[in-house]
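Below: one structure, written as structure tokens.
Here the complex is missing a single protein chain, while all its other protein chains stay put.
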Amino acid sequence: MPLLETRGLCKQFGGLQAVKDVNLRVEAGEIVGIIGPNGAGKSTLFNTICGVYRPSSGEIWFAGRPIHGLRPNRIARLGIGRTFQASRPFQQLSLEANVLSAYGARFHGGWRAMWGRAFTPQHRERARALLELVGLAEHAQTEARHLSLGLQRRLEIARALALEPRLLMLDEPAAGISHEEGQQLMALIRKLRDKGTTVLLIEHNMQMVMNLCDRIEVLNYGVQIAAGTPGDIARHPDVIEAYLGKEVAGA
Amino acid sequence: MAIPAYYVTVGIVTGIYIILALSLNIITGFAGQPNLGHAAFFGIGAYTLAILTTQFGMSFWLALLAAAVASGAVGSILGLISLRVREDFLAITTIGINFVVVSIFLYHPFFGQAFGIGGIPAPSLFGVAFGRTGFLALVAAAVLLVVWVSRRIEGSWFGLALESLREDEAAAEAAGIDTRRFKVIAFTLGTALAGLAGGIYASFMTFISPGDFTFPLSITILCMAVVGGLGTIRGPVAGAVILSLAPEIFRFVMDYRLLVYGGLLVLMMRVQPTGLLGRDSVLVRRWQRLIAHRRRPLSAS
Partner (left out) sequence: MLAQQFVSGIVIGGVYALIAMGLTLVYGVLRILHVAHAAVYATGAYVGLITFQRTDNLWLGLAAAAVFCGLFGVMIHRFVYGPLLDQPRIVPLIASIGLFIFSQDFLRLLFGPYAMSFPASVPFGLLELGDAVIPGRQVFILAVTAVLLALTWYVVGRTRLGLAWTAVSQDAETAVAMGVNVPRVVAFNFLFGSSIAAIAGILVGMHYNSVYPAMGEMPAYKMLAVVVLGGLGSVPGTVVAAFLLGLVETLLVGFAGFVLPRDAIAFVALIAILLLRPEGLFGRSDA
């Protein structure tokens, strides 16, 4: 049984079919990349899986249960952590508070539990460990808005990891960061996978996708046009056409 | 009692303003939801207590509880509205609620129309009716309650959830936070506490009319929280104390009160939008530096 599976997933906005009949399968322990030209529907697919948009039709199954139609916070607590394309940490909160906010979601269920103290030594230790993992531990008390873009992206990952997710979904994690930061990011993603987290990512940086992913799904105009290992994808004629245009592919 | 009646009255009024500013702070400061109609909930509390005590002979204490519940119930409806109507639209909706609530008080005979409701009894404890000093004690207890609630929120999982949703709702959802639930709780709690203040106010004044709960009062409450520093506890308390005492101390500005008020608001927003004692305020940073200087020699030795 795959960890995440979409069956005939469609998402329409008015007359625009942003995602069309997508059947995605992500097995536990994989790193799967989703690529495609701008406007191919990658982010829409992401947001539909995460519950931001309600699917127009089709089903989404995660860890053996349907999650389509659930609100984003439910999906997050079921074990899908995500980041955003334009990085969105809680700007005016400290890094520690950023991480603890997601960590605290598990305590929100009960009226008594939600009044529990968040910043106990034990919880802060947990936040510190997560920040350590992404290399931000020394900034724990800094407000997120003071971080550079690259560090903000890492903070978002730490926040997502605080949910202890089985699946981590990263929306263009390498956009706008330096080559060196990109290398560190790849190392981090591999480390997370080795610890048992499954990763699904959208990325434009081809070098990163090819190096990192076990499997790649290619989207164009909301439709899956190819899937396979990085090697298969690099040679796939439809993919070359989608990226470079008809003329080049035909030549 | 040795304290002159005038000071007791000023103390009571200031206390009520502190409760209002802190209760608004739960909604606007912690959860970041605009509420420009807080006076309406103050009014709902006041009218609930007034009607229950004068027309139904209910005891003050029970009616006070009912005032908080009634206000919180209407507040939870506003909370539900806030799930659908956002930001600027919500700000205007809350203004609208203030106008509508006041006009219901004004036009419906049940609420005494423009004459309002008089003869509201004072509370009594063990058979003794409250005098001014008794009211001061009651207000002080209520202020302590609201400060305590605010402190419980600050640094709890609940408070952290409110702050996250204030910062970024979509990101908060992605972090597993049920933003809808917490918004409604914040509105319910904040408005219930305003209703509590309204109940005390009605009983203290013995007479209330629609004019006591109009939109300018909402602005005054918001000013207090903003001038002091939204999102903190010390801020709204300081703002309420400063803005309710200033006109008493500087009697000569009484005639220019609104001019000063308005000018102060503009100036605050230009110079220190996070408030006098808010995060990042110059005063707070100075103070922290001062403390740091004092502490350093101690820790060195």
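The chains carry the letters A and B, assigned in the order they are written, with residues numbered from 1 in each.
Methods note: a contact is a pair of C-beta atoms (placed from the backbone, for glycine too) under 8 Å apart; a residue touches a chain by one contact, two chains touch by 3 or more.
The structure displayed is predicted, hence computed values, not measured ones.
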*asked:* Considering all chains of the complex, which shown ones does the missing chain contact?
replied: B
*asked:* With the missing chain put back, one of B:A5, B:L144 or B:L259 would touch it. Which one?
replied: B:L259
*asked:* Touch as defined at the start, partner being the missing chain; which of B:A5, B:I249 or B:M269 qualifies?
replied: B:M269
*Touching the absent chain in the whole complex: find that residue among B:A21, B:L49, B:A63 or B:I97.*
B:I97
*Of the residues in subunit B, which ones touch the absent chain?*
28, 34, 81, 84-89, 91-93, 95-97, 99-100, 103, 106-107, 215-216, 219, 222-223, 226, 256, 258-259, 261-266, 268-270, 273
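Here is the rule we use: only the chains that are shown with their structure count from here on.
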*Flag every residue of subunit A that touches subunit B in the complex, lowest number first.*
50-52, 71-74, 76-77, 81-82, 84, 88-93, 97, 100-102, 104-108, 113-119, 159-160, 162-163
_Residue ranges of subunit B in contact with subunit A within the complex_ = 152, 155-161, 163-164, 167-168, 170-182, 279
